[in-house]
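This report refers to the structure that appears directly beneath it.
Only one protein chain is missing; all other protein chains are in place.
Chain lettering (A, B, C and D) follows the sequence in which the chains are written, and residue indices restart at 1 in each chain.
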Amino acid sequence: MELDLTKPSKKAGASPGTLAHVGRRRMDDIRINIITYGEQHLVEKRCIAIGACKAFLEGPGVAWFSVTGIHDAGHIEDIGDLFHLHPLVLEDVMQSEQRPKMEEFDGYIFVVLKMLFFDKEKAGVRVEQVSLILGPGYVLSFQESEDDVFEPLRERIRMGKGRIRNMGSDYLAYAIMDSIVDHYFVILEEMGEAVEALEEAIVSDPKTKTMHAIQKLKRQLISFRRAVWPLREAISSLQQVAEPLISRDLSAFLRDLHDHTIQVLDTEETFHNTISEALDLYMSSLSKRMSQVAQVLTMVATIFIPLTFIAGVYGMNFKYMPELAHRWGYPACLLLMLAVAVGMLLYFRRKHWF
Amino acid sequence: MELDLTKPSKKAGASPGTLAHVGRRRMDDIRINIITYGEQHLVEKRCIAIGACKAFLEGPGVAWFSVTGIHDAGHIEDIGDLFHLHPLVLEDVMQSEQRPKMEEFDGYIFVVLKMLFFDKEKAGVRVEQVSLILGPGYVLSFQESEDDVFEPLRERIRMGKGRIRNMGSDYLAYAIMDSIVDHYFVILEEMGEAVEALEEAIVSDPKTKTMHAIQKLKRQLISFRRAVWPLREAISSLQQVAEPLISRDLSAFLRDLHDHTIQVLDTEETFHNTISEALDLYMSSLSKRMSQVAQVLTMVATIFIPLTFIAGVYGMNFKYMPELAHRWGYPACLLLMLAVAVGMLLYFRRKHWF
Amino acid sequence: MELDLTKPSKKAGASPGTLAHVGRRRMDDIRINIITYGEQHLVEKRCIAIGACKAFLEGPGVAWFSVTGIHDAGHIEDIGDLFHLHPLVLEDVMQSEQRPKMEEFDGYIFVVLKMLFFDKEKAGVRVEQVSLILGPGYVLSFQESEDDVFEPLRERIRMGKGRIRNMGSDYLAYAIMDSIVDHYFVILEEMGEAVEALEEAIVSDPKTKTMHAIQKLKRQLISFRRAVWPLREAISSLQQVAEPLISRDLSAFLRDLHDHTIQVLDTEETFHNTISEALDLYMSSLSKRMSQVAQVLTMVATIFIPLTFIAGVYGMNFKYMPELAHRWGYPACLLLMLAVAVGMLLYFRRKHWF
Amino acid sequence: MELDLTKPSKKAGASPGTLAHVGRRRMDDIRINIITYGEQHLVEKRCIAIGACKAFLEGPGVAWFSVTGIHDAGHIEDIGDLFHLHPLVLEDVMQSEQRPKMEEFDGYIFVVLKMLFFDKEKAGVRVEQVSLILGPGYVLSFQESEDDVFEPLRERIRMGKGRIRNMGSDYLAYAIMDSIVDHYFVILEEMGEAVEALEEAIVSDPKTKTMHAIQKLKRQLISFRRAVWPLREAISSLQQVAEPLISRDLSAFLRDLHDHTIQVLDTEETFHNTISEALDLYMSSLSKRMSQVAQVLTMVATIFIPLTFIAGVYGMNFKYMPELAHRWGYPACLLLMLAVAVGMLLYFRRKHWF
Partner (left out) sequence: MELDLTKPSKKAGASPGTLAHVGRRRMDDIRINIITYGEQHLVEKRCIAIGACKAFLEGPGVAWFSVTGIHDAGHIEDIGDLFHLHPLVLEDVMQSEQRPKMEEFDGYIFVVLKMLFFDKEKAGVRVEQVSLILGPGYVLSFQESEDDVFEPLRERIRMGKGRIRNMGSDYLAYAIMDSIVDHYFVILEEMGEAVEALEEAIVSDPKTKTMHAIQKLKRQLISFRRAVWPLREAISSLQQVAEPLISRDLSAFLRDLHDHTIQVLDTEETFHNTISEALDLYMSSLSKRMSQVAQVLTMVATIFIPLTFIAGVYGMNFKYMPELAHRWGYPACLLLMLAVAVGMLLYFRRKHWF
């Protein structure tokens, strides 16, 4: 989620559908793991060859092909051939700067999501793209690196917990998306803590550093929103897809997923507002303090400037200044000064200036 | 309505439909109360067992099952089995951070609302979630604690006042929602008083404390809006539901409920604007006063600085300063000072600076 | 249009459709006046009993029942029984804080509008609610007090001017609404004068009082908008109503009424913008003047502070200060001061500071 | 386009459809000119009587009746009778404060547009209303004064240039509207020059007068927008009108007209943004200069105030001040002053204050 403004977002001039990796390379090898399962059976294999996929694809039950690494055009093309995918789908899979979206093709559905991680060290959010192909009896998922948020889901499949072993591939695709959206709440929690910490810092000890941290957090919130906002629409479109790819039983689940996405966006908005309010409060308290300081100067200066002038007058060296020789000149002068000072204070008081 | 930014809004990683309580636990036991009624009969029981519900469910007339306490997954699941509810509905019932919404399922309607209370001590608004299941002949309601706003409604059922005893379960569900929305007006009254008090305080005696109180009230208004805003859409959707779950006779009532919700939101907006205006007025009056203070300093300083300079000149100790020895030097000097002062005042006056 | 924030906008806890007056009581008795007319006949009666209405209702031609006073639940209920009105309609009629709206019921249409008066004494706008029931052959209108804007309309009916005597009850309802909207233009004229006066005042003589008057006018404009804005939608909905309640011939008239409403809102917006612009111009001219004042101080101070310092140096009483004893010390010192002053002025001039 | 806030925009209380002129009277007589034409023939008459129109109306080809002057209710009514126009249409024709709109009636279409002129002397934009009635075989146009932008169009009809002589009355109506919209570009050019001049003036020589000119131009741009904006929708609606009033061949032309209107609005928006940006840039440069001036004062004052204090100390007249009698007291004092000044300058420099 680092904002890298100069990245080559697309290879200009190439033929549409030309496969080229766009993004940072996060790993060396491309791996394919597979889990196939039905009500009664479960097979799990790691690092299978592309050729071996075919057998699983035609087997009974649901097969989840999980591809890790998206930088090798040849591999991706082989997979595309096996699953009869449109070249533009493969192009999108390899470009890790896609917006979340859902597209319906003949015989399969293509969904792009953003998987988010919180990077404790950098105190930042890391984005990874997940592409899903939902076809009859299988789900094909692409991710950029080994890290993912799907381990609890895999465990549920292995244990046969929940209803997943009795449902089709559409439920599997839903469960994968649900895992990703669920993880957004974890990110929000981390961000919420950061928001609270900064909110406190801004009140107790407002430094320029705090301002920079707030700017950074604001930017992260915007990036977060950008990663989640289009997902809402994508899930909405998924709800419109007709049978057989998405069965009617799934509609309640998709509606639930939609609700969660809105909830995530709502929370993000709350954070945004909280920060803005804290900043406003800080700004107004800053300007209030400034004006207090200025007011003290104003009054001190306004009172002493005339007094100093009087002192200056009687500091002049004219020969003939009758007051100077007078016995009570000095006390009278001091009294005059006192009178001026008190008069001004009364005037200020009447104007409610202090 | 305390803004608790770090709350775990959802249990990440669990299977969708897994029941887990999210929110503060407000009571120890879960209780089920029931009122069944028809034109001629009325039965009311408190603290019945789940098993005993079945008989009432199949009886004649309308049955209102009111469940208090949503933290025990086992209980909720039992209720879900009895009423054939979707696991996701149960999941939503147990999570007290839902947005208001309405969802149609096969054979029943699921509505989530926010019941609001004004907490005099904390001078804040407390939110509690109410979930409604409207099925043929019954309404099942879930609330977090014993406190509720339904006592007048129960009394109307008991007394047979109004048309409630002659209408179906859809009217009961409407009446429950109406009770909640009616109570929003009470909250608005309390808030309106707070708004007026702060509006006055800001003009008469603007302190930093007032600013904080205003920030707090603003936040409360936003939370209020957030709790009511989605309800508008939910009621709109309810108006679209076809027979038999919601009879045609109810449409005028739902339209009325919709109007009330809009009226509530309108009033909230008025409060919001009133506060913003008061703040603006205060800010501009503050900056005006500041500028008046500054202007006085400016004039005092601008007039006396040259005079003090003149005094300083004749305070110098040069041996040969002919003016000093002159008989009329001192009066002439004073006259010069007077002339400078008057000249400047005239200049300021011509410029309309005071 | 006084903004009364703590008013009990609704009676919480009562059964929906319970009749209770909400608003200020503006008169003591409830009166019913009636005008029935056709192409050839005209009957007008004042203060008839509710029972007597029935005869007119069944008579030929068009009957306009005009009810003045909405605070007596019993009376209103009797009228509701006679005209077979829905309890929620009666509830809305008695609550004078409704938003303008149009609702279609079986056999009649219910419209709520706001009648506006300009109160010269208070220099404010007074709002009164008018509820219309348009049924076959009759219009039933409710207003809060005797004051209304319908006298020219009644005169037209009496004189048989225009096409009103040849048209149905839908035209009568239209004519009533048209009278109300026409009167908005009168209000706008009054407000326009206030806007112009304030615009002038703000430029010629900006006082805190002017600011308060502007705030008040702004609030009135917002209230005005709030009273008119929803009417636009209500009239739009009226245009959708099918025969027989609203005949096809009326569509051109309703479209015209819709146009007028938009024109009213447009003018209101222009006023709003004019005030905002005047305020902006004032603010910028204020800050400009402030900065001019400050600049003069700056220059005076910046020039004289060093000069005073020089004077101070030669005012010191050190024994051995060779300059003091020098014959040309004093003139040289004055020349030095002059040089410093001129040098600074040249520097300022080069920087374009004055 | 003078903003006359107190004008009586409508005669309140009159019967709908009552004819009364609203606006400034721009000429004395009402004149009707006519051009009828077909592929082979062309007849043009000036100042014909209303009665004489009928013959032309029933003749072959297309007839353009151009009425100049809209203030005489009797005349307008006669024309309305002849062309069977709805009273509300006539009412709208006579009120020169209509918003641009298009309304479909039985047998004819009614369009209201704003013709704009640039008034070089007043450096302002003058608005005139043009009303069009498009019926089968004829176009009836109303304008407020003799000035118009249709001369090139008339010339094209006379010369038989372009396709106008081969097309129906719908094309004539389109051509009239096109002439008006084309002239908007001329106005935009004039305004563009004004915008550029002001943009330059604001940078080179920002005076209060410039500010007023900018305010005036902004207001003109808003009025311009207000005159053109609703036209977009009106033309959109025209595109929806079915045959026979508007033939299918016209759709490309109307789409083109629609595009031009959007282009006009786009350009207006660009002007608006350009002015706003110029103002922003000016404001920030103003405040920057202000702060530079203030900074110089700050530094001069901050440096000399302590020095003057030191001078003041040694100007005191205490008997026993050992430093005063010291041989090197004076130079030491001067050195001390220098050290303080240099120290402060170094401090400022380290803080990057200059």
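To be clear about the criterion, contacts are C-beta pairs under 8 Å (C-beta built on N, C-alpha and C of every residue); 3 or more make two chains touch, one makes a residue touch a chain.
If you're wondering where the values come from, they're calculated on a predicted model, not measured in any experiment.
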Touch with the omitted chain, as defined above, among A:L42, A:L82, A:A213 or A:A311: A:A311
Residue, one of D:N166, D:Q240 or D:T270, that touches the chain absent here: D:T270
Chain not shown: contacting residue from A:H84, A:R99 or A:K122: A:R99
Positions on chain A where the hidden chain makes contact: 3, 5-6, 8-10, 12-18, 86, 88, 91-92, 97-99, 101, 103, 105, 208, 211, 215, 218-219, 222, 226, 286, 289-290, 292-294, 296-297, 300-301, 304-305, 307-308, 311-312, 314-317, 321, 323-327, 329-330, 333-334, 337
Where the missing chain touches chain D, by residue: 149, 152-153, 156, 161-164, 174-175, 178-179, 182-183, 185-186, 188-189, 192-193, 195-196, 252-253, 255-256, 259-260, 262-263, 266-267, 270-271, 273-274, 277, 281, 284-285, 288, 291, 294-295, 298, 301-302, 305-306, 308-309, 312-313, 315-321, 351, 353
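As a convention for this text, only the chains that are shown with their structure count from here on.
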Shared interface numbering between chain C and chain B [over half = same, under half = different]: different
Cα-superposition angle relating the copies chain C and chain A, to nearest 5°: 145
Whole-Å gap between the CA centroids of chain B and chain C: 26
Numbers and ranges of chain C residues touching at least 2 other chains: 294, 301, 305, 308, 312, 315-317, 321
Chain contact graph, described as a line, ring, star, complete graph or other shape: line
Chain-to-chain touches, reported pairwise for every pair that qualifies: A-B, B-C, C-D
